[in-house]
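A protein chain is absent from this complex, but the other protein chains hold their places.
We call the chains A and B, going by the order they appear; numbering starts again at 1 in every chain.
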Amino acid sequence: MDVPGASDAGQGLRLEHIDLVYATSRGPLEALRDLSLSVGPREFVSVLGPSGCGKSSLLQLACGLLAPTAGRVLLAGEPVLRPRSEVGIVFQQPTLLPWKTVLDNVLVPIRAMGLPVADYRQRAEELLALAGLAGFMRHYPRELSGGMQQRVALARGLIHDPGLLLMDEPFSALDAMTRESMMEELQRIWLKTRKAVLFVTHSIPEAVYLSDRIVVMSGRPGRVLEQIDVDMARPRTQDDLGHPRFLDLCRHLRDGFRAAEAAA
Amino acid sequence: MSQTGWRATLPPLATTALLLLLWSAVVRLARLPSHLLPPPEAVLVRLWQGLAVTGDMVPHLLATAASALMGYGVGCLGGLLLAILLAEFRALERTLHALLLALQSVPKVALAPLVLLWAGFGPRSVVLLVALICFFAVFANAFIGLQGVDRGLRGLFAVAQAGRLHRLLHLDLPAAAGPVFAGLQTAVGFALVGCVVTEFLLGTQGVGFLIENSANSLDAATAVAAMVLLGCLGAVFSMLVRQARRRWVFWDRGDAMALPGSDGA
Partner (left out) sequence: MKGPRYGDILLPGLGVAGFIAAWAVVVRLGGIDASVLPGPLDVLHALSIGLSQGPLGGDALFTLSASLAGLALGCSLGLAAGVLVGGNATAHRFIYPVAMGVQAMPLVALAPLLISAFGLGAGSKIAMVAISCAAPVFVGTVTGMGSASPELLSLYRVCGAGRWRTLVDVKLPGALDYIFAGLQVAVALAFVSCVVAEFIASERGLGYRIRSLSTQLDMSSMFAAIAVLAVMGGGCGALLRLLHRRVVHWRHGPR
């Protein structure tokens, strides 16, 4: 199923020479330094980095919740000056509204934007079916497992057909087995909807499995250390997890992190 | 960004100052009769008079403080002991459960006339009622706290063949300390309520008597002054409990909220 209205023209994300400095009670805290990266309109880009390197701040910059101290953020060619609704967000915790049904939860961004909910109901149902939750639309979040809730969160991120999807370590709160199956699920859904995705993670195999390109970040202050293209064919399968090219990439990334850790 | 430390006390102080000014203004502008609501200045004057000049309020303050402290001590200790007992012997707990529930539904303050009949019209009754109130307040919290002790840790102590007393002292009580102190904290408020209400009916001494008597004689300044004293007493008492908590429950910085249903009043 190809989602209607998935537009193409320059919906990408560009961060150009971003500096991000926080004012804290202990003095200025440099979170990001001269960071530049871009995500093409149909690209899946992962950001890999140690904890505290500013990955989450990146996402906040991308959707306009934060303004950079220097540099600029461009979404579809236009500078991001205030929170922008053309992005979808998926958090670490599903953060669904426990008092609404699964279907109503998917429609939350629509309500928040003040758009007519009825117009999007069918799309919500289709997205939930795509995520394999067709039979759970009238259920409440507490009746769903962590993985299922996260899938609802994914559908919620896609409901308003955003050009860019931001995902902040969405599987880190799940157990290992669910993580693996969610990885495959995400790939499957992404291949059907083909959005630009900025995916923050600290799992190397996850990054390699899912991405077209991996941006490796340093510890604080966050800078781009290197960018790696993942040139493996899609769709990637469970077998690919043992593929020599896959293992190569993982090893390369792991060594890089170990070196960075030793140098720090 | 939230303020920390002493800076955080400035806004509420400002609000309080504003409220006092408002109070003064309202009394003046509406020309309220002084037996209805005295201006804050009158209250301050009366306080100064009552505490320092004639000192007529001091014996009442001391009487209330003493009764409250004694009742608090006895009641809280009793509540804690019963909680320990019932947490240890589950069969006993289940037998008494319905009974305790029924007793908890009785607002202890309503028992004030009864207590006065039984224990006589003297400070003894005040202590008794306060003790009753504190007993239930602490018992509920302590019991829940003791029940909530981590099963894994209990298993650890069992495997090490620790004696009952040892386990109580080294595991159960420290683990339940958080909820117990929450109960102790709420008991402070209830203790003062119990004190005041009994003194209302007692009619001889105490801050409660002061309030009731002066309100009856339309001496609102004294009544409000007495209430300020009560508030101060409560604040000091509360702070003492908080300090004790900080010392004895040093590992838990959280602001423990008293559990619902724990009010013994």
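Following the convention adopted for this analysis, contacts are C-beta pairs under 8 Å (C-beta built on N, C-alpha and C of every residue); 3 or more make two chains touch, one makes a residue touch a chain.
Keep in mind it's a predicted model, so treat the numbers as computed, not measured.
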Which one, B:A65, B:L111, B:L128 or B:A142, makes contact with the chain that was left out? B:L111
Which one touches the absent chain: A:E143, A:D248 or A:E261? A:E143
Need a quick check: the contact residues on subunit B for the chain that isn't drawn. 2-3, 8-9, 11-12, 14-16, 19, 35-37, 91, 94-99, 102, 105-107, 109-114, 116-118, 189, 192-193, 196-197, 200-201, 207-208, 211-212, 214-216, 218, 220, 223-224, 226-227, 230-231, 234-235, 238, 260-261, 263, 265
Tell me, which residues in subunit A touch the chain that this view leaves out? 60, 63-65, 83-85, 87, 89, 91, 93, 95, 97-99, 108-109, 111-114, 140-143
